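A single protein chain has been omitted; all remaining protein chains appear in their positions.
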Amino acid sequence: MTAFDSSSLPPEAPIEAVVAVAPGLTWGERLAPFLANKLAVLGAFLTFFFLVVACIGAAIMFVPGWSDLYIDQRLRETLLRPLSPGFPLGTDQFGRDMMWRIAAGTAVSLFTGLAVTIISMFFGMILGALAGYAGGIVDRVISAFIDLVWGFPVILVAVIFVGALKPGLTAVILAISVVNWAGFARIVRAQVISLKERAFIEAARALGVPSWKIIVRHLVPNMLGTSLVMASYYIAVTVIAEAGLAFIGLGAQPPTPSLGQMISEGRNFLYVNPWVAILPGMTIALIVLGLNTLGDGLRDIFDPHLRRS
Amino acid sequence: MTAMVPTADIDSGSGTAPLLQVRDLVTSIKGRKSDVAAVDHVSFSVSRGEIFGVVGESGCGKSMTALSILRLIPVNAAITGGAILFDGVDLTTLNERAMRSIRGNRISMVFQEPMTALDPSFTVGTQITEVIHAHSNVSKAEARERAAQMLDRLGITNAASRLDSYPHQFSGGMRQRVMMALALVMNPQLLIADEPTTALDVTIQAQILDLIAELRRDMGLSVLLITHNLGVVHEIADRVAVMYAGEVVEIGPVQQIFANPQHPYTQGLLRSMPYLTDRQDRLYVIPGRVPELRAMPSGCRFAARCRNRIPICTQRHPQLVENEPRHALRCFNPTPYVD
Partner (left out) sequence: MSTEPLLTVNNLVKRFPVATDFFGRSTAFVSAVDDVSLQVQRGETLALVGESGSGKSTLARLVLRLIEPTSGSVRFDGQDVLGSNKGQMQEFRRKAQIIFQDPFESLDPRMKGEVIVAEGMPDSGRSKSERKARVAELLDLVQLPADAARRFPHEFSGGQRQRLSIARALAVDPIFVVADEPVSALDVSMQSQILNLMRDLQDRLGLTYLFISHDMSVIRHMADRVAVMYLGQIVEIGPAVEVFSNPVHPYTQTLLSAVPSLIVGGTPPTLLDYEAARAAIGACTGSGSLQAVSGQPDHMVACFGEDAWVRHRGRM
């Protein structure tokens, strides 16, 4: 993730630049750098759009009776192109409505991404913070573990989980989480280490503020921004990983729709109707683009140290 | 006597084309309603082998000027006017890629805040060798060797063994020297040093100033030296610009300005200095505070704090005017300095 390769960043944001984004500004002022970044605004828009789509998708999957919308097979109307009457995005090889399939697939992708990110953030934050705060041997052991896990190829882990459980979303969520938490843990550890050395933490200790209060009042609020930024990147990464796993048949199993699986099936019909593969592919690309540019924008708001000019 | 001159013409007088020429630089910070200029029509030049000092109150735009030169200004700021000529090339027009090949290599910068500039999760050695690898093709061992040598020249004892320490294991002054090593290790043509010696005791400070002087003599290094420490400027700089509220208010050769400061603000700065030999009862303080960027007075920006104020000061904005050769100032009513 080059986005976090802080060593290649400009070494310093001027002091005032740091504080200019701290709280105390009106929301207008705080959002100014974000709004100035046209891409970030586009990212926010895209993300919001797909969130709405995902909510609709979830609704049709879970509200009884609505699932007909994307499950119904109309075998006389297979592989219709987009903009066909009654099917704005066309149909697939079974005559299922692509529009609703993509909505449902988006729901699966995004909520998988959210689930994975929440799980990995939880464990990553706890272990990363522990390593950073405790230091010494605790840090060494946890760091060695983090590095080991971070090196695992997701696909391999997924194969193991699928073997142990059965192919499906649960296996996918577990497999990606098992690797992703290490990414969070690394960054949280670095953050805690640098925060711990900040003079204001030492000042609080000198005032006799107890440790738990220091963590709650100083460490956590100062890490929240970065965590949010990281979360948006990690959801994007998970969306891609999930699609990849689904593509090779390790992900969500039919009839649960998944964008990766749709691309994989659509491959066979490229000559008849390439849109059955292109549309889910474009959806993934746009979701990821949205999340990443949103992440860049958030970074500008929360963490000016990571800013590039 | 006094003549209006385009301010960019006040240079070292060496006759040759300067290495760096900042012309009417305006760097603005985007605001809700309107933009405000943190650097307002600033002009100066640095000749080859010259050490040029910039002094002035906190928040007057010194760092912003430096960051503008390297185009590392924060995202909510923008260079909205002027030109920055480095070796004849206007840096404001270069693309990001060309800029990157200049940064850290031909122009390098020592940032004001070592702890935010150094990455806490990498060792000092890693951070220095990374810069070496980024701009040259040397082996790992060689890069380490060079890093250790540089730290050694900057007065860090046991430099080689301390390469494996993390920044928080260094004292404040040692971190500052690590920053210096990062900046000097590629032998740049121009060094921009933003408060390079604030955390250093006078002996190490002297050692670093000597090193800078030596690099200037041997390699023709030019230096843009930003500092609060008037003693350092006096010691090492050839010329100095005094900034106030985003503008240059006095510029000229160091000897002239220290012997005969003309601008009331420069005089105030010199008057506030504690001296070594006598224990003053109270130190002089320039009354009042710097005007807000958003509420800059239209007349002289120093007027509210000035002892020499006359009615015109609040009505018109003074221009930078050369009052003796190569010494210019922005004031309607300068008076001779009395301590």
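Read from first to last, the chains carry the letters A and B; within each, the first residue is number 1.
As a working rule, a contact is a pair of C-beta atoms (placed from the backbone, for glycine too) under 8 Å apart; a residue touches a chain by one contact, two chains touch by 3 or more.
Keep in mind that this is a model prediction, so the values were computed, not measured.
Asks: Counting contacts across the entire complex, name the shown chains the missing chain touches.
Replies: When the full complex is considered, the omitted chain touches A, B.
Asks: Write down which of B:100, B:135, B:228 or B:309 is the residue touching the left-out chain.
Replies: Final answer for the missing-chain contact: B:228.
Asks: Identify the residue among B:133, B:217 or B:289 that touches the chain left out of the display.
Replies: Touching the chain that is not displayed is residue B:289.
Asks: Among A:88, A:163 or A:221, which residue is in contact with the omitted chain in the full complex?
Replies: Result: among the candidates, A:221 touches the missing chain.
Asks: For chain A, which positions touch the chain that isn't shown here?
Replies: Missing-chain contacts on chain A: residues 15-16, 18-20, 22-24, 136-137, 140, 198-200, 202-209, 217-218, 221-222.
Asks: Name every residue on chain B in touch with the hidden partner chain.
Replies: 56-59, 113, 115, 156-157, 161-162, 164-165, 169-174, 176-177, 195, 198-207, 228-232, 234-235, 258, 268-269, 272-280, 282-286, 289-290
FYI, only the chains that are shown with their structure count from here on.
Asks: How big is the gap, in whole Å, between where the Cα atoms of chain A centre and where those of chain B centre?
Replies: Centres of chain A and chain B (C-alpha means) sit 42 Å apart.
Asks: Taking the complex as given, what residues does chain B use to touch chain A?
Replies: Counting only chain B, the residues touching chain A are 30-32, 59, 63-64, 67, 70-77, 103, 109, 111-113, 115-122, 126-127, 130, 134, 168, 179, 182.
Asks: For chain A, which residues are in contact with chain B within the complex?
Replies: 6-8, 10-18, 20, 26, 28-29, 32-33, 36-37, 189-190, 193-194, 197-198, 300, 304-305, 307, 309
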